[in-house]
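Yeah, one chain of the complex is gone here, protein chain that is, but the others are all in their spots.
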Amino acid sequence: MPILSVKNLTKSFGGLTAVSNVNMVINQGELVGLIGPNGAGKTTLFNLLTGVYVPSSGTIELDIGNGSKVLNNLKPYKITDCGIARTFQNIRLFKDLTVLDNVRIAMHKNVKYGLASAFFRLPSFFKEETQVHEESLELLKIFKLDSKKNELAKNLPYGEQRRLEIARALATNPSLLLLDEPAAGMNPNETAELTDLIQWIREEFKLTILLIEHDMSLVMKICERIYVLDYGMIIAEGMPDEIKKNKRVIEAYLGEEVSDA
Amino acid sequence: MKQLLNAKTLLYVISLAAIYGIVQLLISVNIINQYYQVNLVMICINIILAVSLNLVTGFTGQFSLGHAGFMAIGAYISAIITLNMQQEYSFLIGLFAGALVASLVGFLIGIPTLRLRGDYLAIATLGMAEIIRILFLNIDYVGGAAGLTGIPQYTNWPWLFVFTAATIIIISNFIKSSHGRACISIREDEIAAESMGINTTKYKVLAFVIGAFFAGIAGALYSNYFYFIKPDLFNFMKSIDILVIVVLGGMGSITGSVLAAILLALISAYLQSFPELRMVIYALLLIIIMIYRPQGLMGTKEFSLSSLFKKKADKIQ
Partner (left out) sequence: MEQFLQQIINGISLGSIYALIALGYTMVYGIIKLINFAHGDIYMIGAYIGFACTTYLKLGFVESLLIAMVVCALLGFLIEKIAYKPLRNATRIAALITAIGVSLFLEYGTMFIVKADVRTFPKVFTEKNIHITSGLVISNTQIVIIVVTVLLMALLQYIVHFTKAGKAMRAVSTDQDAAQLMGIDVNFTISTTFAIGSALAGAAGVLVGVYYNSIDPLMGMIPGLKAFIAAVFGGIGVIPGAMLGGISLGVIETFVSGYGGSLYKDAAAFAILILILLIKPSGILGKNQREKV
């Protein structure tokens, strides 16, 4: 059952078309990969899905339980409200804030107490703050970051920063999680751990995951389906084995075969 | 209730009462005489202005150079109301009316301009404050360039104390709440904040409106003490003065704003004896502090009684 449908999505920046007529369907519970050479438009696609960019044409529809919602002109925070969360290619943690605060901020959208409670410390303030605090710690425990809860995000080692970004995204309680190169800069050990973690959170949080990645070991291992983007267009789609053998995909990454002249 | 009635809160309440009592005593026995009272009033008003500006600029990261405009609104509205109503409670009406109008104007200004970033926002807010000042300059009902005089003097130490303490407490509480954290996340990384579900426009405007409200209170306290106001008092230099206090104290530290307000008032008073050199030294001080310690006195740290407690606990063990 599709949770996300993208139809003929196009984005142009002046004369440059970054994403061109992309069609994509992600089904509930799937783990889908999005690969392609650098500059293909993968992050641009993520930015379109999360409202950071407005589509030039085409539609993005998300299933939100009771029917589907068109996401096209919604602001990012509204899209997060609908249940899409993301991580960033270049980590965008709140660097000068603590690990705990990074997660607590992502929980804000579910906080119900109002300004009066905040100004005057009414009972609902204490009740919900304790709740937010506890739920954040739970989440950090899962990502093995709870011991560093008061550490500034910028002081974490790189691998932990990437984990924190995922934890933070999960704090928004999403149904669809977009991961942008989560394994970038990781060594094989860390990547293996991350691979297990991604599969685990999919089960545990009943997520649908769309993943941009360059590390093929990760992609081939966990992705059930893969879309390949090149120059803004989808050039292939299918199961990992098919994609591995697809001529166009190989050309996109490695270039054309040189004929003997 | 349990969370409210603990040792920490008790200590805060006692400290507040002590500050109130001691200063009141010093006033009664005339140690804080007429001359020093002016400094005391300015310190309190500047604390309110600095803390409210810090919310906007330090915590939410929106660079506002127009805070004096909101102060002006509070000052003028309060002046008009107290000049025309003879009842005892006219002061409170004037003060809250001034604060409310200031926050309304803040809302109207904020919605269009808070889309802008950084330097552009600074100049837009500066422009808005100047327009407010020029408007007051040209309205004869409020005296135009000559200003308003004879404003009843309702501001006294109890009121100053109440409003200064209230400003610090309310804004602190806001900062430490989830709403406050939302504002801080905007300062840190607006795009990430928006992607984490935070309605950044709403919170930017909210911080701006809250800041304007308290600036309005400060303006009302000002006009009802100094009994004379004119548009030039609330010019661009005044906005700069407030910004300097915030930056010197540390953007993102309420404690810093309080300390800096006190410190600058003292420095200013000390330099009164050298009127010609005063501004020159003030300017040099500014440049030197910016070059050698741009994070200001406190950076983003706050003074907290709980850290004192922790140290004691560690010592005992």
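Couple of notes before you dig in:
By written order: A and B. Residues from 1 in each chain.
What we mean here is this: a residue touches a chain if its C-beta (ideal position, glycine included) is under 8 Å from a C-beta of that chain, and two chains touch if they have at least 3 such contacts.
Worth saying up front: this structure is predicted, and the values here are computed from it rather than measured.
Check B:Ala7, B:Ile131, B:Val162 or B:Leu266 against the missing chain and you find that the one touching it is B:Ile131. Note on the undisplayed chain: of the listed residues B:Ala18, B:Ile31, B:Val162 or B:Leu284, the one touching it is B:Leu284. Here the missing chain is touched by one residue of B:Ile184, B:Ile229, B:Met251 or B:Ala265, and it is B:Met251. Interface with the hidden chain, as seen from chain B, comprises residues 57, 63, 112-113, 115-116, 118-120, 122-124, 126-128, 130-131, 134-135, 137-138, 191, 236, 240, 243-244, 247, 251, 276-280, 282-287, 290-291, 294.
Here, only the chains that are shown with their structure count from here on.
Mean C-alpha positions place chain A and chain B at a centre distance of 41 Å.
Note for the complex: chain A touches chain B at residues 50, 52, 75-77, 80-81, 85-86, 88, 92-97, 101, 104-109, 111, 113, 115, 117-121, 123, 125-126, 128-129, 132, 168-169, 171-172.
Within the complex formed with chain A, the residues of chain B that make contact are 1, 3-4, 170, 173-174, 177-182, 184-185, 188-189, 191-200, 206, 300.
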